[in-house]
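Here the structure is laid out as structure tokens; the discussion comes afterwards.
Apart from one protein chain that is not included, each protein chain of the complex appears where it belongs.
Now for chain A:
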Amino acid sequence: MDDNLEQPHAEPKVQAGDDLEEGEQSSGDEDEGLDWTKLMPKASRPIIPKRGDKEFEPSKQGGSGLQQHILQRARNAMFEALRADRTISNKSISYGTWHPSLARVSVTVSRGTAMGSIGHTVPRETTISNGILKTQKRLELLPEEAIYLIERGSLMCWKESGMEYPNDGTFESVSGSPMTVQQAYSVMIGQEDLTMDRYQVYAYLKRLGYTVTRTKPPSPFYPIASPYPPSLTTLPSSISFMRRISALFASWISKIFSFLFPNSFNWWRPLQISKWLRVDKNYGFIFRSLRFIPSGHKIPIYTSPETKLPPSPYEPFFNLYKPPTPFRKSAPPPPDYQMVVVNARTTPMPSLRELTAIYDQAPELPPPQRRVRNPPQIQGVSYKKSTGTSDSNILVDSQAKPADHSTTSPSQSSTMPSFLSGLPSWLYPRTAPPPPKPERKPNPFAVLRQGKKTAIIATVDAGTINIFRFAQGAFEAGPWF
């Protein structure tokens, strides 16, 4: 509302929309998750009530009749949801055995879609009854994966023990004493680098639908994610011939001048505008010659040889894959994100050296593309809402943009005088060639905001998870104003 009355105007509203897709930093609906209770049979499914508006304050003496009624109704909905029994069908439950010595759960019967992205196969040696050692491959789960599946209700876990239990037909395979959820928590947290903080982050991300694996393989059998592909080199932009000539000429002239009148950089007068050179006489030159303070992340930080840096807790722990990414357990693709998990109370913010260590392993990000929002509807074609690949869905229609370019370029070439047609083509004063497809340049602020590399750090404070993105900024390379 204030935008109408204030003098300076905010950036146009389009930008706010572009920000939203990145995760506008308000905390509006971040707790909406997948409703996994829909997997369960309808009869026993608890109804999870939808969140309503907040009440402001009670009107008088503890609230009016209507307010009390609404409050009671909301409370009852919550109690009903908690009272429901959580069940799972006999045919979709998996079975596993917890081995304390290995700190792994070996899955004996694997069912359900959740197992598609959880667990890794490990060859183990087992002795068969006639004494022969045979290596069998079996599915093993890390402690966090096991706790997650147990709590979810998809895994029935047994603790490994030597005793033999009779199988009365209730369970498919009995191989130890059954573990409760509480027992699973108390036994498995603390094993294999798993802290309560890390488990909470793991469970939160899994509930949202991400595939989460470990960055550092805890054992040689754990599959390592493929490395990032080398970043694409930018194509050299095509400049017209005449512009190239004039740029060369200007640089020859300035080289001649600096040879004739040598002046080394004077720290007491850093800005020196020469009297005659044309390239010096604009604001761009002034700003450029003022950029002498070293900047950017490529400059190494000096560390004196005597300082011993304490071991830093800032190392990527989880590899994240977004839900639509196809994930193969045996050959995982390069992760979409790599996350560090720290405790907010005991660990301070990362220092510059710790951040640089994370950046050294992270890939360089391409500039952010503009999202095609509400593209014009061509009859019979529906646009896929994706980044620059929207052109692949366009039918060849007269209204499509690439068609316009192809019609204008022949007309441009036809206006050239005929006597020049005999000359070789490189002598033509060419204007910039039309781009192959109508690319819109990315928003300069979005380019600056995204930076070149990111480090994602999740801080856990007694259960509350706050995730920050520390991006490596590149203002010195970005669009200048």
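We adopt the following convention: a residue touches a chain if its C-beta (ideal position, glycine included) is under 8 Å from a C-beta of that chain, and two chains touch if they have at least 3 such contacts; residues count from 1.
To be clear about the criterion, contacts and distances are computed from a predicted model.
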- Message: Since a chain is absent, check the UniProt entry for it and pick the matching name: "tRNA-splicing endonuclease subunit Sen2", "Dynein axonemal assembly factor 1 homolog", "AP-4 complex subunit epsilon" or "Trafficking protein particle complex subunit 2-like protein".
- Response: "tRNA-splicing endonuclease subunit Sen2"
- Item | Listed residues A:K281, A:R328 or A:K441, member touching the removed chain | A:K281
- Message: Suppose we count only contacts with the excluded chain; which residues of chain A make the list?
- Response: 1-2, 5-11, 16, 19, 21-27, 29-33, 52-53, 56, 59, 64-66, 69-70, 73, 204-205, 208-210, 249-250, 252-254, 267-271, 273, 276-279, 281-283, 286-287, 290-297, 299, 301-304, 307, 320, 322-324, 344, 348-352, 355, 445, 448-451, 456, 459, 461, 466-473, 475-476, 480-481
